[in-house]
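There's a structure below that I have some questions on.
Shown here: the complex without one of its protein chains, the others still in place.
Labels run A, B, C, D and E following the written order; every chain starts at residue 1.
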Amino acid sequence: MTTERTAGWAERAVAEAEATAERESGRLSPEQQVLQRIERARRRSPKIRESRITLAHGAGGKATHSLIEGLFVEAFRNPTLEELDDGAVFSVGSSRLAFTTDSYVVSPLFFPGGDIGDLAVNGTVNDLAVSGARPLYLSAGFILEEGFPIADLRRIATSMAAAAQRAGVQVVTGDTKVVQRGKADGCYINTAGVGVLERPVSLGTAHIRPGDAVIVSGPIGDHGVTIMLARGELDIAADLASDTAALHGLVDTLLDAAPGVRLLRDATRGGVATILNEVAQAAQLAVIVDESSVPMRPAVTGACELLGIDPLYVACEGRLVTVVDGAQAEAALAALRGHPLGDGAALIGRITADPPGMVLLRTAFGGTRVVDMLVGDPLPRIC
Amino acid sequence: MTTERTAGWAERAVAEAEATAERESGRLSPEQQVLQRIERARRRSPKIRESRITLAHGAGGKATHSLIEGLFVEAFRNPTLEELDDGAVFSVGSSRLAFTTDSYVVSPLFFPGGDIGDLAVNGTVNDLAVSGARPLYLSAGFILEEGFPIADLRRIATSMAAAAQRAGVQVVTGDTKVVQRGKADGCYINTAGVGVLERPVSLGTAHIRPGDAVIVSGPIGDHGVTIMLARGELDIAADLASDTAALHGLVDTLLDAAPGVRLLRDATRGGVATILNEVAQAAQLAVIVDESSVPMRPAVTGACELLGIDPLYVACEGRLVTVVDGAQAEAALAALRGHPLGDGAALIGRITADPPGMVLLRTAFGGTRVVDMLVGDPLPRIC
Amino acid sequence: MRFVDEYRDADKAQALATQIAALCEPGRQYKFMEVCGGHTHTIYKHGIEDYLPESVSLVHGPGCPVCVIPMGRVDDAIAIANEPGVIMTAFGDMMRVPGGNGSFLDAKAAGADIRMVYSPLDALKIARTNPDRRVVFMAIGFETTSPSTAMTVLRAAAEGIDNFSVFCNHVTILPAIKAILDSPDLRLDGFLGPGHVSTVIGCRPYEFIARDYGKPLVCAGFEPLDLLQSVYLLLQQLAEGRCEVENQYTRVVPWDGNLRALEAIGQVMELRPYFEWRGLGFISHSALRMREEYAAYDAERLFDVPGVRVADPKACQCGEVLKGVLKPWECKVFGTACTPETPIGTCMVSSEGACAAYYNFGRFTRQRLVEATRV
Amino acid sequence: MRFVDEYRDADKAQALATQIAALCEPGRQYKFMEVCGGHTHTIYKHGIEDYLPESVSLVHGPGCPVCVIPMGRVDDAIAIANEPGVIMTAFGDMMRVPGGNGSFLDAKAAGADIRMVYSPLDALKIARTNPDRRVVFMAIGFETTSPSTAMTVLRAAAEGIDNFSVFCNHVTILPAIKAILDSPDLRLDGFLGPGHVSTVIGCRPYEFIARDYGKPLVCAGFEPLDLLQSVYLLLQQLAEGRCEVENQYTRVVPWDGNLRALEAIGQVMELRPYFEWRGLGFISHSALRMREEYAAYDAERLFDVPGVRVADPKACQCGEVLKGVLKPWECKVFGTACTPETPIGTCMVSSEGACAAYYNFGRFTRQRLVEATRV
Amino acid sequence: MCLGIPGEIVEIKAGRDDLAIVDVVGVRRAINIGLLGPDQIGIGDWVLVHVGFAMSKIDEAEAAATLEMLNGLGQAYTDELQALAESDIS
Partner (left out) sequence: MCLGIPGEIVEIKAGRDDLAIVDVVGVRRAINIGLLGPDQIGIGDWVLVHVGFAMSKIDEAEAAATLEMLNGLGQAYTDELQALAESDIS
C-alpha cells in the first residue's frame, strides 16, 4: 500500500498558474505585483473546475457566476443575455419589454412571512421592476412531487394569486409536471415575467459614476435568516419574518423622485455584498460601504453571529439596492422612506474610482476591509 | 377485529351522485337518459377528489385537467388564462404577443433523437408557433441536482443552443438553482417563450365549424414510445427516435397555403386523442377520426400492442394537429407535405355537429367507438 | 403485424356480417357471453358490434382479472406495501384499482414504494438488484398468467433469491362460469371461450358447459375477425341444433392446452377452498394460493395482512351486469357516481371491464355511432 | 449585543491606538503572533490593523482548526462517508476543505450523505433519529471544541446509542506553538494567546513560553478592542522589560481553565504519539484520539481508512507563512493557483486561515485601504 | 391483461435455453420460453407472448386454415354479391 501521494488537482493548479503567468514588470512594488497577479487571475475567463454540480453552484457566489458565465453564456451567447441583468430588455414593435425568469425551490415551502407562492410572484415581479419595467404578465410552471398534499398546493396557489393581485400582474399561462416521489421536494415553481418599459430611464452599470450613492431600501437579511431558522435543523428560534414583497411600487416612487437612478437590483441570493461586487466589477469602479449605516435587525445580527455568517451575503426578497446620482441621494432616500416598503431605507455607501472592481467596507469599528464575492454556500435553498 | 367494512369513499360517491341527481324527463329514451346523466356529470365543475398529487395529475389526462381547472384556474382566474391555450395572447403597445411556459422533467435526459435540452427549446417554440406567433425570445430556468455531471449539463446547454439557433430564437434570460441530492432527477428545465403575432389569423376553438378537416403533420407517438423504451425498464428495444422538432417553419408554410386554419396544436403529453377531446369539448362539436388514416410507424404500433397502450394517447414533440376549413384541406395537406417536417402529413378526420363534445373513431376494422379523455397515466415523464 | 393484420380486414368482416345475419332466425334474440375481458376490450376497441345484427347481443363476462380483485385484497396488498423495506410490484393495470382506502397509485403517492412491471420476471429482477429490500409481486390473472408467476417462483427458488415473494390472487375461470350458469336469472345462448386461458387449459374443460348446461362454446381468438367468426360458429351450432365446444383459435390453442404450464402451476400453487370475486361474491375452489412447500415465497404467510372484507356499495349492480341480466348503462350509478375515474363497481375498473369499456368506447347506441361517423 | 458591542467602540479604539503608538520604541519593529484563527478573522473582519502603527505587525498563527487538517485525513473521512449506510456529519467549515481528491462538498455531490451540523449534539440527534444508519461525526478543533465532542460521546454512551461514532481529529495548541518557537528562522516579539482555548486550559500552560523562550503572551478576547488592548499589554511588557503570561480576557477565561471540560476530554480521549499538521508537518503529542474504553465510538477503529498521507505541493509555502517568516502575499502561488475557491495550501482554506483572511478582507496595503475608504 | 401478442423468435440466448428474443414489427424484447420446452421452438417460429412468457407456438397451418375459412365465407359473400349483381343485370 502506498502511504504517501500527491494531490493531482493541486499539482495541476500550480502547473497551470505557472504556465499562464505573465512576466511581472520589475518597476512595480511587491504589493502592486501581487495585485496585478490577482487581477490577472480574476480576469481569466471563468473556469468550472468541478466535474459535478455542488450546492455552491446554486448559492449565488463565485461558483454560480463561473457556471453561468463559463457554461450557459458560453452556450447561448447573445448580447441581450450577456448583459446578465435581472431581466432581459428588448424591443417588440414600438414597445420596450423586459423578460425574466426564476425558479423557486425554497425549503421549507411555508415560512414566517410568506411561502413559496408569494415568493415566486414577488421575485419575478421584482426582477421586472428593477429592470425599470411595469410588470404585466407572469407564467407559472409547477413541478410537483408525487404525494404532495393538494391542500398545500391550493394554499400555495392562493397565495400566488393574492401576491399577483397585490402586484397588479396576471398569471396568464402555466404548466404542471408531476415527478416520482423522491425526485423533487414537494413543489418547485418557476415563474417567468413580461413587463413593459414606459419610463425614459436608462438603467445599468454603465451609467454609474464616482460620487454616486448606494442605497438599500430596508434592513437586510430577514428572508435568508428566517428560512435558515424555519428549516428547524439549527434548533434556533427568533422572532423574524421574511421580507418578501413586490417592489414595483417602491421603484415607481423612487424613479419619480430621483430620475438620476443609475441602477436597481433586488438583493436576493448572495445578498447585498454580491450585488455590490457585481456592480464594482461591471463598472470597474469601487464601492465603499459604511458598515454602521447598513440597516439590520438585532435578531439577524444575533443569528449571524451565532452561526458565524456574514449578513452582507444573506438574501432578502423584498429589499432594493440602488445606485443613485450622489446629488439626488437625499431625494431618493426621502422618497423611499415615504413608502411603506422603504421606511427603513439607508444610504450605505458611495462609488469611487479606486480601487476599480472592488467593494471596500469601512467597519463599524473604524477599520477597513475588502468585501469580495462569496465563495461556497452559506445557506441552503433560500428561494 | 372487524372482518367486514364498507369503502367510505364509494358510499360517499354514491350519496353525492344521488344528492345532485336531477329529475330525468320521462319522455327521453333510456339511452338519452343515460347520456343526459353522463353529460351532467361531465359538466360538473372539475373536482379534485384526491388528497395528494399522483402521477396521473401530470399525465395530461382527466386528472391533469381537473387539477388545472379546479385549482390553478380557480386561483388565478383571468380571461387570458381561462383560454387555456398553448400560449397566452395579449397586446402590449401596438403589438400582439404570445407568452408560454413549460417545464421539462423527461427521464432519461438523453434519448434517441434528442435530449431534454432541445426538447425544452422546441416544446416552447412550438407552443408559440401554434399560438400563431413568431417565436422570438426564450428564458431558461435550470433546477439541478447536486452531483449532476457538468459534462452532461454542457451537453444539454449545447443542444439547447443548437435548437434555439435552428428555431431562430434567443435565450435571453435564465436562472439556475441547485437542490440537494435526492431532491430532483439530475436536471429539470423550464423554458418560457415570448413571440409576436404578425399574421392576421385568428386561431381558436371558437372558429371551428362542422365540415372542417383535422390534419396531423406526421406519424404519431414516436417521442412517447422512444422515451418509454429509452428508460430501459421494459427491456424493449426498437429502432425509433424522438420526433422533437421546432414547428414554427411548418406553421408558417401551412398558414401561407391555408389561411382557413382554425386551430393549431402540438400533440405533446396526452397525444392526439387529448387534443381532439379538448377541441370537441371546447367547440361543442364532434370530431370523427378515421383510424386507418392516422399515420403511425410500425415500431410504434408494435410497442403499443406489446404494452397494451393506445397510440392515440402517446406524446409527440414535433407533430402538429390542425383543424382547417374543409375547403382548404387539400391545400393545407399539400403545403405540409412540401415541408421536410410535414412530409408524413395526413387528413385524419372531420368536424361534425353531432354528438357535441365527443371524439368518435371509425376503426380500421370498420367499426366505431368513442375516444375519450385519458384516465390515469400511461407513460412516465415523457417531456 | 403478422397474425394480427390478417384478422382485422374490414372486407372480410363485411362478408362475415352478411353470413351472420343470414344465420339469425328472424324474430329470435341471441345473447352470447364473451367470458374474457380481453374480448370485451377487442369488441369495443374495434367496434365489432357494428357488424352484428340488432338481434345478436354480447354480454360481457367476469373475465377481467383486475376487476375481480375484491377491495379487501387491494387493502391487504397496500398493507404489505407499507411494511418497511418492501417494494411492491404490479402490472400497470393494477395501479388504479380502488381498495377500501384508495388504490396503489394513492398508496404510492402516500409513500409506499410500488413499481409497475411488465412481467413477474421483472419483479424478480428488482429483487435480485435490491438484496436489502423485500420485493413482493402482486400476482393477479387467470390461467393465462398464473404459469408465469409459477415459473418466476421456480426461478427464484433455483437462484436462491430469498427476498422475493408473491401475493397470490390468481383465479380460475371455470368456477366463475359455473357460478354464472347456476344463476337463476341468467339467459344466455352460448359462450365465446377465453382464447388465451385456453392456451393453458385447452378446450376440454369447457365440455361440461355444452354437456351439462346445454350451451355451446366457441374458444375464440382476440382479433376482431376471430370474434366475428366465433359468433358465426355459435350461430351455426344453434341453427344446426348442435351444442358443442368448438375451437376457432386453432392457430394458438391446442385442444389439450399446455401441459408444462399446468405442471408449473400445480407445482407451486394449489386451489383455495373459496375466494371472493368482486361483483360475484365467494366462489368455491375458484382461486389459487401458494403451496406449503413454497411458503418462503408466499407474501400471505410472510406478512401480516388485515384481511378485512370490504363490501361493495349497495347501489352497485355489477353482479347483474356480469351475469348479463343488466346492460352496463342500466345500472343506476353508471356514469354518475361510477366512472372510470372513480370506479365504484368492479366492471368500471379496467378498460376490460364491461362498464368501463362501454363508458370509454361505447356509450352511444351502435346506430347513433354509425350514423355520426358516416361523414 | 451585550459583551460584544462594548468592545467594538471606535472612539475607544482610537484612544488605544494612540496609547499603542506611544508605547512603540521609535525605529523598532514589533511582530506579534495571534495564535488563533478566530483572532485572524476578527483582525481582518474589523480592520484592526488600521489602528496599529506601521512598526507593529501581526503574524497569523496555526490556530485555524480547519486549515491544519491534512489532506490525507480528509480523504480518510470521505472514505468513511462512502461506506454503505454512513451519514457523515461535520461543521459547515469543513465542507470545502480539500483532500487529495476533492472536498466533502465534492464527495456529497458524488453521492455521499454528508450533513452540516452546528453542534456534535446535532450529530448525535441524527444518530438517534436514524437507527438504521451509522452516523459519524468529523471531530475537529482545539481544546475549545474537544470537550463538546467528549461530552457528546459520554451522552451517547449514557443513552446507549450504538450507531454514533467520532472520527477524531482534535488537536492541541501548545505543541504547535512550541514547534513554531523551536523553528530557527522565527522572529517574534510575543503572542496573543487563544482566548477560547484558554477557557478550557486556562493561562497557566503558557508559562513555559515566557519562562523558557522569553516571549510574553497575553491571553486575548475576540472583540476588536480585546485584541487592541492585548497588543497594548504586550507592548507595555516589552516597554517595561517584563516577560509574562497575562490575561486580558478575564471576563471569560479563568486562570485555571475549566476542570470539568478537561476531565471530559481526559475521560474519552488520550494524546496521540504524533499527528500531522498541514503546513507544519508531524508534531509529537499534538493531537487526541479516542481511548480504548470508547472504541465503540471510534470511527478510526470501526472503519477501514486508507490512511494515505497526501503531500502539499512543492510550491506551497504555508509553513513559512505560519511561522511568520513570509507574509501571505509573498507566497509565489498566492492569488493565482491558490485562492479561496481553490485553496492549495492550508492557510487559504478557511476564512480563519492567514492567506484566505488576507485575500478576502485585506489584499491591499492598510494605507491604500484607508485612503480609498475615506470618502 | 390477458393480452397476448404474436412475435417471431429471432434469437435464442446462448447458455439459457429458456430465454429468447422476439420481434414484433421491429420491436424486440427478451422473453422466457420455458413454458414451451427447448426442443419445440426455434428461430423463425412465431409465439404468443404474454407478460414476458411465450404461452404457445403459433401453428402456421392452422392460421392459414382459419384464414381460408374466412376467405371461404368471404367468397360465399362475394358470390352472393355477384349473384345479386347478376340478378340485377338480368
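Quick note on the criterion: a contact is a pair of C-beta atoms (placed from the backbone, for glycine too) under 8 Å apart; a residue touches a chain by one contact, two chains touch by 3 or more.
Given the structure is predicted, the values throughout are model-derived calculations rather than measurements.
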| item | value |
| --- | --- |
| Contact list for the unshown chain, restricted to visible chains | A, D |
| Touching the absent chain when the full complex is considered, from A:Val130, A:Leu153, A:Ala303 or A:Ile351 | A:Ala303 |
| Of D:Cys36, D:Met95, D:Val166 or D:Leu192, the residue in touch with the unshown chain | D:Cys36 |
| Contacting the left-out chain in the complete assembly, out of D:Asp122, D:Glu276 or D:Glu341 | D:Asp122 |
| Touch criterion as defined above, residue of D:Gly111, D:Pro254 or D:Pro306 at the omitted chain | D:Pro254 |
| Chain D residues touching the omitted chain (full complex) | 1-4, 6, 11-12, 14-16, 18-19, 36-38, 63-66, 91, 93, 118-122, 140-142, 144-145, 147-148, 151, 194-197, 199-200, 222, 225-226, 229, 232, 248, 250-254, 258, 260-261, 264, 350, 352 |
| Interface residues of chain A (partner: the chain not displayed) | 234-239, 298-299, 301-303, 305-306, 308 |
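By our rule, only the chains that are shown with their structure count from here on.
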| item | value |
| --- | --- |
| Touching chain B and also chain D, the following chains | A |
| Contact distance in steps, from chain A to chain B | 1 |
| Centroid-based (C-alpha) most distant chain relative to chain C | D |
| Per Cα centroids, the chain farthest from chain B | D |
| Interface with more contacting C-beta pairs, comparing B-C to B-E | B-C |
| Chain with minimal offset from the mean of all protein Cα atoms | B |
| Separation of mean Cα positions, chain C and chain A [Å, integer] | 60 |
| Centroid spacing, where centroids are CA-atom means, of chain A and chain D in whole angstrom | 32 |
| For chain A, residues that touch 2 or more chains besides their own | 50, 52-56, 146-147 |
| Multi-chain contact sites of chain D, meaning residues that touch two or more partners | 108-110 |
| Each pair of chains that touches, named by its two labels | A-B, A-C, A-D, B-C, B-D, B-E, C-E |
